[in-house]
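Rather than the whole complex, this shows some of its chains in their spots.
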C-alpha cells in the first residue's frame, strides 16, 4: 500500500478527526470497529445464553441424578426437613416463617 | 496568616463545583428513597451517604494519594510527579490522565512522590480498594446470601432451573442494546462496559458489583444504583409485563404440591454444583464457589456458628464497607456523564426483557410437559430474591385467590441467582479475550 499512515501522521490525524459527509461509512477502520463491537455483542449473546442453558441443563440432570442416588442409597431414617409444599390457607403465616431470613437478608446483597 | 488562608482555601464553599453540589443532592435523594420509600435500604443508605462524602470538595475521601496530590497542584510536587510518570508537566488534568494510563512501575513511583509529600489515600478510596477492587466484598456477601438461601423448592422441582436460565436473556439482550447504541454513535460504550451494563439484568446486587468492578469500574456507581433501585421497583416493573404476556387462564394454573426434600439432598446440592463449576465453567468459580460454601455451611448442620456469622456479623460488616465503596464512585466527575443516563435506561430494559423471557419460557415449557407450570413464576427467574417471587405470588392471587405460588416461585428465583452468576462468569471470561 502506498499510503502509509505511519509515515504521514498529520494526514492520518486529519482524516480521523475531520467530519466527512459520508460519515461513518467512509472510514473502513472505524466501520470495522463498529461491526466488530456489534459482532462481539452478538457473540457474547449467543455463547453466553448458550453456556447458561447448557450449564443449567447439566445442573438439572446432575440434580435429578443426585436426588435419585441420595433417595436410594442414603434414605433418611429421621423425618425429612421442613416440608416445602404448602397448603393454601396457611401460606401467608407459614411462608413468612420459612423465608423470613431470606426476605430481609438477601436484600443485603 | 498563611494558616488562615489554608483554612479558607480548605473550606467547602471555596471549592464546591456545581457537579459536586448536584451529586450531594443525589446522595440525599438516594437516602430519601432508601429511608422513606424503602428502596433496598441496607445498600442504598451507605451508598447514598458514601456519595455525599465522596463529593465533599477538598476532602478527597474518594481519591488516591496521587489524585489528592494532583488536586492541590503544588508546583514542586507536580514536577516530581511528572518525572515519576515520565511525562512533561503541562497541567494537572494531563498529569491525572498520565497517572491513570501509567503502568505499574510508574504508578508505584507516583505513589512514592505523593507519600513523600504527605498526601494520603482518602478513606473511601481505601475502602474501595480493600472491599471491591479486590473482589472480596461481593464474594463475602455472596457467601452470606448462600447461607440464607433455601434450595428446597429448587430441588423439589429442578425444571425451574430453565426459568432461571431464560430470564438471563435480559442480560445479553441489553449487552446487544448497549453495543447497538455504540454502533449508532448515540453512546460510546466499549464491549466491557456493555457487558457490565447488561449484568444489571441479572437483578442480583453482588453479582453486578463483582462484574462491574472487573470490567468497567468507572461505571460502578451508576450500575450499582440502577441495579438496586430497579430491584426495589420490581413490584412496579414486572406485573404489567406478566399480565400482557399471559391469559387469565394461564395465570390461574394451579401447580402440583412440591415434594419433600431431604436434608441430605440439600447438603449434596452445593457440592454437586461446585464440582460442576470446576469441570465446566471455572470462570464462575469465585461467585458460585462462595455461594455454595455459604449454602453448605447452612445445610450441613455441623458448623452453625460459622453459618450464623456469615449471615449476620460478617455480611453486615461487609455491607457497610461495600455500600460506602460504591458510594465513592458517585463522585461528580465519574457519575455526571451521559453514560449514566444510558445505563439507567438500559438497566430497566434489561429487567423488562428478563421478566418477559422468563414468562415466555414457562409458557414454552408448558407445551412440552404434562406437569403444568404457572407462567407467572417465570418472571421470578430474574432473581431479585425474594421480591420477584412475592410478585409472582401476588399477581397469581389476583387471578385466583386460592392459588399460592410463592414456594413454586422460589425455585426459579434462586435459579436466577445461579443463572446470573453463570452469565457473569461467561462474560468475564469472554470479554477478557475480546
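Each chain carries a letter (A and B) given by its place in the written order, and its residues are counted from 1.
Criterion: a residue touches a chain if its C-beta (ideal position, glycine included) is under 8 Å from a C-beta of that chain, and two chains touch if they have at least 3 such contacts.
Everything quoted here is computed from the prediction, not taken from an experiment.
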Formula for the whole complex, using the labels of the chains displayed: A x3, B x3
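What we mean here is this: only the chains that are shown with their structure count from here on.
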Separation of mean Cα positions, subunit B and subunit A [Å, integer]: 13
Complex contacts: residues of subunit B adjacent to subunit A: 40, 42-43, 141-142, 144-145, 148-150, 152-156, 158-159, 161-162, 164-165, 168-169, 171-173, 175-176, 178-180, 182-183, 185, 190-191, 194-195, 204-206, 257-266, 268-269, 272-273, 276, 280-281, 311, 315-316, 319, 385-386, 402-404, 406-407, 410, 415, 418-419, 422-423, 426-427, 430-431, 434
Contact footprint of subunit B on subunit A as seen in their complex: 24, 34-35, 37-38, 40-45, 47-49, 51-60, 62-64, 66-67, 70-71, 74-76, 80-86, 88, 91, 95, 98-99, 101-103, 105-109
